[in-house]
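Every protein chain except one is present and positioned as in the full complex.
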Amino acid sequence: MITSYQSTSKWLAVVPVVAMLTFVVAPALNIFIISLNFDSFAILTAQTTRSVVWFTMWQAIISTIVVVFFAIPIAAVTANFDFFGRRALISLISVPFILPTVVVGVAFLEFLPTSIHQSASAIIIAHIYFNFGLVVRIISSRWQQINPDLDDVARTLGASRTRLFLTVTLPLLKNSLRSAGLLVFLMCFTSYGVVRILGGPARSTIETEIYFRAMQLGDVSGALILSILQLVVVGVLILLTTQFGTTKSAELSQMVFSRIRKPQTSGQIIFITSVASISASVVIMPLVSVVRRSILIGQKINFSIWHSIFTDEEIFKSLMTSLEYAVLTIIVSTTIGLFGACAVIYGSARYRFLNLLTALPVVVSAVTLGLGLIITFDVNPIDWRGAWLMMPIAHCLVAIPIVTRIISPTIRDLPNGLRDASQTLGATTWQMWRTIDLRIIKPALVSAAAIACAVSLGEFGASSFLVRRNNETLPLMISRLLGRPGEIIQAQAYAIATLLIVACVVIIGVVDHLGTEKH
Amino acid sequence: MLDCRNLVVTYESTPVLQNLSIYIDAGEIVALIGPSGSGKTTLLRCIAGLEVVDSGTIHLNGEEITTRSANLRRIGLVFQDNQLFPHLNVARNISYSLKIQGMKQKLIDEKVTEALELVGLTHLSQREVFKLSGGEAKRIAVARALVAQPKVLLLDEPLSGLDKELHARLLDDLGNLLRLRGTTAVHVTHDQHEANAIADRVLDIRNLMSY
Partner (left out) sequence: MSASINKKYFKNLILGTVLLAVIASACAKGSTKIDSSTDQTQASSQSENSDPITLTLLAYDSFTPSENIFDEFTLATGVKVEIALGGDAGELVTKASITAGNPQGDVLWGVDNTSLSRAIDAKIFSAYKTKNIDELDETALNMVAQNEVSPVDTGDVCINYDVRWFADRKIAPPLTLRALTSANYANLLVVPSPISSSPGLAFMLATIAEFGESGWSAYWEQLKRNGLLVVSGWNEAYYTEFSGSSGKGDRPIVVSYGSSPPAEMIYASPKPDTAPTAVAALTCYRQVEFAGVLRGTKHEREAQLLIDYLTGIKFQEDLPLTLFVYPANTKAKLPAEFLKYSLRPELPLQLDPKLIAERRTAWLDTFTNTVLR
């Protein structure tokens, strides 16, 4: 508990609590109460349910393990060596995480040999694609907080580089490995688009099963039961790991060391080159495929689609809508995330529940959330369902968990001495917050804002449940176009997808550029 | 025993070590002084193998080790801020090099006890490193380096930042320890008095270079 802000937690907590209660808890409870039907509990014992749960579990576990293994060498390279294109590489590998699945999904299929087209392997590979960048960033930035002198000491004591990694580096990275792992596990456990598109009809996770039950079979009650099941599993996991994750980070100092050196041996150069080129190509190939499909019509290069993209009124409207929603999402979700993160860290243990509360949108399945929203906000005078505001609200809900998690560590790690110093120099609480806390966490705020922007631009889950009139966003448009016949229309979809990709790349580039400038 | 000839290290077109030569006899304690930025740390790192010289040779007991990997040189280094492994307790810190050498656990335990006795801190064997006081941490760092039986021990301003009393006491203990074991040592410091007190020979790094 940070004594400087003793009473502020109360006020800071109000906004996130109200927002979450109104837009997540209430709708969820509402749909449960209205549609839940106790006969449907039988679904939990059905054979299909058990195999679905089992599949969801093991594909998430394997995906997580493989992602981490894939990420560690890349983190090793980015945390320790200086090479041409280092910063570009870090930005590049972050792009897949914010790309919407609908954009890349089908293009991905081109790169997988047909034999694994509809298999768990395809799902796992796709999970690696979308998540490894996140793990690399988390691990790499933690790695850079390990004093390079420690490495040197170990070497003078006789440790080879491998031994050094295993006995010094890995133990010190343990905490961040754990939190990165948990994050990836959650994403893979609740992943929907990847499973639908790449797993083929035979692979079903809890999330796709929820969707199928509700939408195709009309069995909303059964779907809700599955959704409760998912909520329980995910909730338990989050609780468990956040409890254990609070071991002291006194081990690592808050500073980032300059571990980055030019490679010294040819072995290192080979290692860096191969890791960098493999990870870069992995990221780029599906994206190139998307671009290619936007200009290749009937086996011939044809740029006419691109011309129509920039002149088409409908597309321009979607673009504007997406941008407007993105700005709103940035402002609202960053604010709520900031308040939530601050309330938890400044306050006593009582406020810990906010961690789970702000993570709710991840935990509650998109179907539950979407359906809940449309039956909750339908009572006059608040029939907001058609209202323009609902969709950005849905975007914010999806962005808040991520924003909170980006901002939290920086507030937590802020040395309290700085606040004490500012108080002895006469600052009021508000001034202190503004000049110390906000100033120091600004890079994280900017990152969080940019990620919120990307989330909003690519959001496709909960918002697809809302009825859309004149307010279609780009990803919804892409999905709609992909479902229609006609090569030209398909190419248009890919062209819009390319725009989204470019937007994501730019955003990541901006975030990283601003981030490094601050140091 | 340790023979460095014409070492040249340039960093971003600024020369750091210019044709530096130094020779140290077995069992000698040499103090290396000089103003900050004169290359003392760089020299130590080159000797330890943590940095590669641009040109010149380093020989240890007649063997050339100029390009040998740091973990194979048996040259120890004690840092100014100790650099104890935060995730290991005192005993494990000390035994780190012994495990690498493949020593059996029983023997390791004996050696660790021996090392702790040498620095008078046997009661701290299971202590977590962040709970050690400044003086205790220093001694553990030295014990850790010594237990590995290095051919040469390099110390980079090991006693800076300590209060006068602790400084005097540790300086005394360090000197006794090194002489007791007959360790060949290079002790870098900016404090002339410290240099005189501990060393057989005091060298100014600037005098070792030829321009």
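Letters A and B mark the chains in the order given here, with residues in each chain numbered from 1 onward.
Rule of thumb we're sticking to: a residue touches a chain if its C-beta (ideal position, glycine included) is under 8 Å from a C-beta of that chain, and two chains touch if they have at least 3 such contacts.
Worth saying up front: this structure is predicted, and the values here are computed from it rather than measured.
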Fill in the blank from the handout: Touch list for the missing chain, restricted to displayed chains, reads A
Completion exercise
From A:Ala13, A:Ala28, A:Val53 or A:Val106, the answer for touching the chain not displayed is A:Val106
Practice task
Out of A:Glu207, A:Asp437, A:Glu472 or A:Asp512, point to the residue that touches the absent chain in the complete complex.
Solution key: A:Glu472
Problem - Option touching the unshown chain, where A:Ile197, A:Ile305 or A:Leu369 are the choices - result: A:Ile197
Exercise for the section: Check the options A:Leu89, A:Val184, A:Ala214 or A:Val234 and report the residue that touches the missing chain. Expected result: A:Ala214
Exercise for the section: Looking beyond the chains shown, say which of A:Gly85, A:Gly267, A:Pro415 or A:Gly483 touches the absent one. Expected result: A:Gly483
Exercise for the section: Can you list, in ascending order, the chain A residues touching the missing chain? Expected result: 31, 34-35, 48, 106, 109, 114, 118, 196-197, 199-202, 212, 214-220, 297-299, 320, 323-324, 327-328, 371, 374-375, 378-379, 381, 383, 385-389, 464-465, 467-472, 479-480, 482-488, 490
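We adopt the following convention: only the chains that are shown with their structure count from here on.
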Exercise for the section: Over in the complex, which chain B residues touch chain A? Could you list them? Expected result: 45, 48-50, 52, 69-77, 79, 81, 83, 85-87, 96-97, 100-101, 130, 144-145, 148, 150
Problem - chain A residues within the chain B interface of the complex - result: 147, 149-150, 152-161, 163, 167-168, 171-172, 250-252, 264
